[in-house]
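A single protein chain has been omitted; all remaining protein chains appear in their positions.
Note that the chains are named A, B and C in the order they appear, and that numbering of residues resets to 1 at the start of each chain.
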């Protein structure tokens, strides 16, 4: 465990802004094999994202195949990412786990490496009650050396973070925001309404197809998978929505829909988003497309279709 | 990784019988705190179980809160359990994980400690397709130093091991059986039917309320949670069903229903079975009742009700 | 509404036995077209079933496509069935509906035609709470001219009849039993245990693959879809289980598994049981195989496979 004074020092290199806003891509994890990081690809990917203007990076999330990676590889990824980013934007690190101790340990590694915050979805083998979930967050927060974002991801974890649970968890020290991947905008709007007097509590939407409306109606940004591939598109959509330029929002929103509908369904429901993104990134020469078990890269015929999509999106010439 | 020749040596101390049969309790993990093993309680619990005549032990399963435990504690539990059992019955070790590498590593520890087999449910954060699941098992089996039991646990993993997937996985070297916790007896009967000419493939039922019919209609035994508390009851029920003594089956089956309906619902759906069993075991002086996060022990009023249940079951006098 | 004195007279021709036991097939509805009854086929089917020794008939259930039929056709089916049966066995009539008034009206038709009882699953568009469900049954029972069987069918109705709800509903006048199609034998065993001192409350199991264990462990019979095709097989299995002849149970149980696994999966999950049964019955010359909307009969290649199944089961020569 880390003392409060140490905490400030460790994360000094990339402090979390008082109110995080914008596009924080859930970075895919470039792999040469199921347990071998593509270190060169990782560097290129990070530079690609920062050039695109993203406002932060989120590693070890769902799109990053976090739970599928060995702890050794998670550590390597955290360290290399923080070193490469080098304070240019805040790095958020997923610590979701079924084991409390392992969540705390990954958070410790994140703090040592200079990450800005950690991100936690409910433990996901057993389904806790809301009371158990709140108590869990209370216990864990005491051991965390970094600020915490809650992560609502019911399709993977089987448990919804209910509004009342979020309200109470948000009162704990160090709980600074929430990423909602439920795709339920009624839920998201209720959170925006609940936290309208707390601009320091950051509300980010997961599915990129919902980024436009989330920001138009009071949300603070998005953890958009497609920003791995085309960061500027998502940054521009965020800025257009923030600036209330509805014509521009409509045009960029359509591009996002085109990208997501063309790319994510090829690889099946389990990890189709990551498979599609990695395939596209490898076509563009940015990083390798190996997947962590239990998944495999797209096959050659699917890869051809991804190439067609990239041409249609103007991301590949010829 | 371990070479084939090493495999035999490592597991020599507690070889898996050619055809495992009987009651293999899913052992609760005695804890003094969420990350502190109750080592003395563990010894007493193991002796309690072996005195009750059980045919094996299964550690790090659902009832054992496996996914909630730190890897350090999992290792300690494996080593202490194998040492205490010392070859008297086979020890099966749960290796279910979201990360392929961690499953393989726990399997390695199990082999070194002298366990007889490992048990694997599908990786449970992402939901793989049946084809992906089969490929996953194929890849993992190559790295396993011990025989493998499949584990069908759809309510926790979100994925059913479909009959055809089991059929094909059972053809892989080292895949020796399946534990079914789906509570779907149509599924279980279809498996019995499918494997009727393969007596070496062991079919075990999870829910203890289904033990009677599973054995009466061709299954080989049960991984019965209640056997933690009252091992002899479950061994007797197994023997009565195996011996087709229907009067005795009916009487013992009723006792099992009484135990499970009285004990498991107090602690809520998430981990009510483990909470009830640990509370009862602590009342009987066998081991402590701490739970791993995100769960907590039953409260005093619930404990009083467990005492009443133990009296009604004849397990507590006074 | 019907006065209490009328009730007795109307159902006098086919009284419900004090304790219904045995095989009560959920009769398929023979159709020439989606809204045209196959009247001659219906007569042949009823005689086929009665020759097979069944202990009752259940019409307008799930297998009978009850909710898909027009009320005009439901009335015709009730009248023709009761007339043809003519008191030889009790006829049970499904009255499950989303509209309270329509349930009561079909019950009235059933009583006038001489049916013995009605069968009610929860209303299935809105999902009521357990308290609302109990109140609904209380209100409806007051208007019913015939005894009532509850029907637990959560996969279609989205609502489980919880044990406590059944316990309280069973205290209402006229509620005489329950058919459980949940395929959850833990639930069924708990009901058997709850009603062990009330032999007048009949507990029937839906899925035929669970008939053997249901009767071996205290249930009273089955509403077995396959009995439409091969009534004697199910009657024999029921009798073997009732008589505790385990060798015979095992052999007949295997035949039931063979029939159900071969026949019901061809037509998809929605109405595969009815499609398979109707196809087989039409091959045997018993009745037509038209389905009610939104379903269609099996296609010629599937029909060929059904013929093969019938040969394998010894029901078709050549």
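The rule is simple: contacts are C-beta pairs under 8 Å (C-beta built on N, C-alpha and C of every residue); 3 or more make two chains touch, one makes a residue touch a chain.
In this text the structure is predicted, and so the values were computed from the model without any measurement.
Student: By the document's own contact criterion, which visible chains does the hidden chain reach in the full complex?
Tutor: Within the full complex, the chain not displayed touches A, C.
Student: With respect to the chain omitted from the figure, which of C:70, C:86 or C:308 is a touching residue?
Tutor: C:70
Student: Who touches the missing chain here, A:142, A:254 or A:311?
Tutor: Only one of A:142, A:254 or A:311 touches the chain omitted from view, namely A:254.
Student: Even though one chain is hidden, which residues of chain C still touch it in the full complex?
Tutor: 34-35, 62, 65, 67-73, 98-102, 122-129, 132-133, 135-136, 139-140, 156, 158, 268-271, 292-296
Student: Suppose we count only contacts with the excluded chain; which residues of chain A make the list?
Tutor: 183-186, 189-190, 193, 207, 209-210, 212-213, 216-218, 244, 246, 249-250, 253-254, 257-258, 261
Heads up, the rule we're going with is that only the chains that are shown with their structure count from here on.
Student: Answer with line, ring, star, complete or other to describe the graph linking chains that touch.
Tutor: Chain contacts: open path, no cycle.
Student: Any idea if chain B and chain C meet via the same residues, over half in common, or different ones?
Tutor: same
Student: Which chain's centre, taken as the mean of its Cα atoms, is farthest from the centre of chain A?
Tutor: C
Student: So the centre of each chain is just the mean of its C-alpha atoms; given that, what is the distance between chain A and chain C in Å?
Tutor: Centre separation, chain A to chain C: 51 Å.
Student: Centroid from C-alpha atoms only, then distance chain B to chain C, rounded to Å. What do you get?
Tutor: 37
Student: Provide the list of chain C residues touching at least two other chains, using ranges where the numbers run on.
Tutor: none
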